[in-house]
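Please see the structure below; I have some questions.
Removed: one protein chain of the complex. Kept in place: all other protein chains.
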Amino acid sequence: MRARAAVPFTFGAAGAPEMFDPLYATDGETFRVTRQMFEGLLDIKPGSAEVVPGLATEWTSNEDGTVWDFTLRDDVKFHDGTDFNAEAVCANFERMFDQNEAGQVAAEYWGYVMGGFANDPESSLYGGCEATDEFTAQVTITRATSGFPTMLTLSSLAMQSPTAMEKGDANGIAAEGEGFSFPEYAQNPVGTGPYTFGEYDEANATITLEAFDDYYGDAPESSELVFKVIPDESTRRQELEAGSIDGYDLPNPVDWQGLEDGGNQVEVRPAFNIFYLGLNPEANPVLKDLKVRQALYHALDREQIVQSQLPEGAEVATQFMPSTVSGYNSSLEPYPYDPEKAKSLLQEAGAEGMTLTFAFPTDVTRPYMPDPQKLYDALRTNLEDVGVKVEVVSASWNGGYLDNVTAGKYDAYLLGWTGDYNAAFNFIGTFFGNLKENDFGTEVMPWGEQLAQDLQAADAIVDDAERAAAFETINQQIMEEYLPGLPISHSPPALVVGPEVEGLIPSPLTAEEFSTVSVGGQ
Amino acid sequence: MIRFIVRRLIAMVGVVLVLSLLLFFWLRSLPGGPVSAILGERATASRRAALEAALGLDQPVYVQYLKFLERAAQGNFGVSTQVLPGTDALDIFWMRLPATLELSFFALVLATSLGIPLGYFAARRRGSVLDNTSIVMSLIGVAVPVFFTAFMLKYFFAVQWNLLPVSGRQDPGLDATRITGFFVLDGIMTREWDAAGNALLHLVLPSLALATIPFAVIFRITRASVLDVLDEDYVRTAEAKGLTARTIRGRHVLRNAMLPVTTIIGLQVGGLLAGAVLTETVFAFGGIGQALYEAFKDKDYAVLQVLIMAAAVIYVLVNLLVDISYAIIDPRVRTR
Partner (left out) sequence: MTDQPGTDSPAPPPRRQSYGDRRKQRLDELAAASVDETPGVSLLVSAWRRLRRNPVFLLGAGITTTFVVLAVISPWLAPWDPAANPLIDKVRPQSNPVPGPEAGHPLGADNRGRDLLSRLLIGSQQTLLVGVMATLFGLAGGVALGTLAGALGGWVDSVVMRIVDVMLSIPSLLLAFSIAALFARPNQWTLIVAIATIQVPIFARMLRGSMLAQRVSDHVLAARALGVKPGAIVFRHMLPNALGPVIVQTTLVLAVAIIDAAALSFLGLGNPDDRQPEWGQMLGNSQQFINSYPHLAIYPAACIIVVALGFTLMGESLREALDPKSRR
């Protein structure tokens, strides 16, 4: 074993983690911490969105894609000494499946990818799990989907120690007042990863993780990981410059140059997101006309926006998913910036001088949208240039913006998506796959139902190539025939670490593992 | 005296009850809510409804309020949804309170130890250059937005000159023992001098930023009050009696001039909390102010309710203490 760096790796987190049980976690700040302690059956290759073996070394399915055999590693132990085997895997699946009322709401990702819980097996994708031998777990799903088994890379579905979960009453979550009160286990998580839980100093807002001595893989480079919560972005930068933290996530593109000049390393991740201008024909019937939507699209000078507003490496989008996802249609060309065409299209549709209630969120930056207000201002100028009357609306992200978007209160809005895992359906399926509930109001469009059905059908195709082809066709239809919204760009989110830091591999899914990171160049 | 205190306390309960009612309805009338904060981009109408039902937010507000009262009577004020999810809101208050108290205490010490002497000397040399400069300086303190003062202090002292820490309450590497949650005090109690010193260094900039406004106020009140007292009959009498200037200053002027100053220091508590929201946010100083801001942004109802109500209670209590201390300082109040 190599000598480990005595210096801990200290990371500036933007927010406090919710708790430490990934099943109930929903935000990136929590997953960043739990990812260092937990591992899933499947893993993501560092630096890509590609699925690679994790705790399972191999997996095969029957012809329908509904019964999956996972061959497990035989040299893994949980932090508390419990053996990792097929029984532990099944205990985990059953535990996630069998949630009480509060748990069903709190276990958001499971609900999102699996559709249901033990009390409602009808709508559940998960069918059951059986330990066929000590290191083979057989998982049954109720219908074929492109999301399985890729979804097992999700941090939420990571493997946890059955012994510790039982001892800490892991499923004992309860709704109390307006919040959830979490069981003891959520403060004492036990996984298989390279780091174990150290301590959460709430008064000083720091979380400490310690290297796990019996880790089966390469021993982690730093013996200690520290997460220091610093909510304000400019303070994180100052802390990095003062040397009190070794890195932080999502540095403001404006600061990239200055940070690099100071000797820091700005790691730009490949973009795995989409930023779009959403349109809702339910809120404004004028938008039902394809010509109007195309006119709005032609009015946007996306090239200029990408160059002047988004970080280097950002690209103009041609469809609702980034190019790394299988199903991406590379033959699609971006709609050109053409204000004259936009004006004439509006005229043809009889919509010159139309009014558009166009909203943007405040109090937020997202990986795909570093500065909503500036992006909005640019887009608004473009729209006004072709004679659209823009009614400026804003709301804070948690203070009504998202509510209003889902409630269909805005004609047009800014939103985006960062992929959870590498599947086309995770992008366009999320957007248009649910006819009744989507932000684009496709229910009132004649093609809305067809699109939703096509998406579901494509998702159920077992063969990879066939499925990719089906999604490519759908992407073309979406962009040329339907145009339910206007995809704008893909932006690469960055991560910055100090001059002394080595071994960090940026991940497009923003799922970095810190076990390879050392400080001080040992 | 006892009756007076009891009456005030009863009145306080009334105010807090009314406040809790208003607060409850008012928070729930604000756009957005914990559900949006939790679901983010993944929100759909049905997931939103499910979460609302689980959290009891789908019931009429008055039902929610009655349930809240019922729980509150048992000492349960609800759990946080965002600031520290799953943690009892009252625990969050107790956890964050020491930070704010520590910060406010040092800010007040700074403000008083500068404001009172300066105000005293300015008053004694009324109209002098010292007087006028101090007035203008103190007013500049009021005119600069608190968060801007904080930014500038941080920018120069921490970033440019690297003299003091940028943010937080203590360096994470120290492994300090926590007893009371007051980091400086803890360090002294456990004789972890490095921890105490480190915490003290973290306090310098935030308390300077927070002290600007109370300093200005204390300075001006001291000045005005000393001017008043210098003109009072008993000081003139004392002068006429031929008492030494020193005795007059110490026994008569300062002592009597301190009365309104005491009141004002009490009054600053409300203002300090407001200033703390901005200062703590800029310095990532994990106190009540920062929690309030986060809770507000993420619509953490339980935490907001507890913190605002606690702020009101503290405000009332501090004023009660000020009234009591009046009685101790001023013999005239005592005899009445």
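Think of it as A and B in the order they're written, each chain with its own count starting at 1.
In the analysis below, contacts are C-beta pairs under 8 Å (C-beta built on N, C-alpha and C of every residue); 3 or more make two chains touch, one makes a residue touch a chain.
As the structure is a computational prediction, the values presented were derived from the model and not from experiment.
Chemist: Just list which of the chains on display the missing one touches.
Modeler: Touched by the chain not displayed, across the whole complex: A, B.
Chemist: Among B:Ala216, B:Ala238 or B:Ala284, single out the residue that touches the unshown chain.
Modeler: B:Ala216
Chemist: Looking at the full complex, which residue from A:Gly177, A:Pro270 or A:Gly400 touches the chain that isn't shown here?
Modeler: A:Gly400
Chemist: Touch as defined at the start, partner being the missing chain; which of B:Phe105, B:Phe121 or B:Phe147 qualifies?
Modeler: B:Phe147
Chemist: For chain B, which residues touch the unseen chain?
Modeler: Contacting residues on chain B, toward the hidden partner: 4, 7-8, 11, 15, 18-19, 22, 26-27, 29-31, 132, 135-136, 139-140, 142-148, 151, 155, 159, 213-214, 216-217, 220-221, 224-225, 227-228, 231, 259-260, 263-264, 266-268, 270-271, 273-275, 277-278, 281, 292-293, 296-297, 308, 311-312, 315-316, 319, 322-323, 326-327, 330, 332-333, 336.
Chemist: Going by the touch rule given at the top, which residues of chain A touch the chain that is not shown?
Modeler: Chain A touches the chain not shown through residues 233-234, 237-238, 252-258, 304, 307-312, 360, 362-363, 370-371, 373-374, 377-378, 381, 392-396, 399-400.
Here is the rule we go by: only the chains that are shown with their structure count from here on.
Chemist: Taking the mean of the CA coordinates per chain, how far is chain A from chain B in Å?
Modeler: 39
Chemist: Considering only the defined contacts, which chain B positions touch chain A in the complex?
Modeler: Those in contact with chain A are residues 30-48, 50-51, 54-57, 67-68, 71, 76-81, 83-86, 88, 95, 98-99, 154, 158-159, 162, 165-173, 178, 181, 183, 281-284, 286, 290, 294, 297-302.
Chemist: Along chain A, where are the residues that touch chain B in the complex?
Modeler: For this pair, the touching residues of chain A are 8, 10, 16, 18-19, 26-27, 101-102, 104-106, 108, 111-112, 175-182, 186, 201-206, 208, 226, 228-232, 235, 238-239, 241-242, 244, 363, 395-404, 406-407, 415-417, 430, 434, 436-438.
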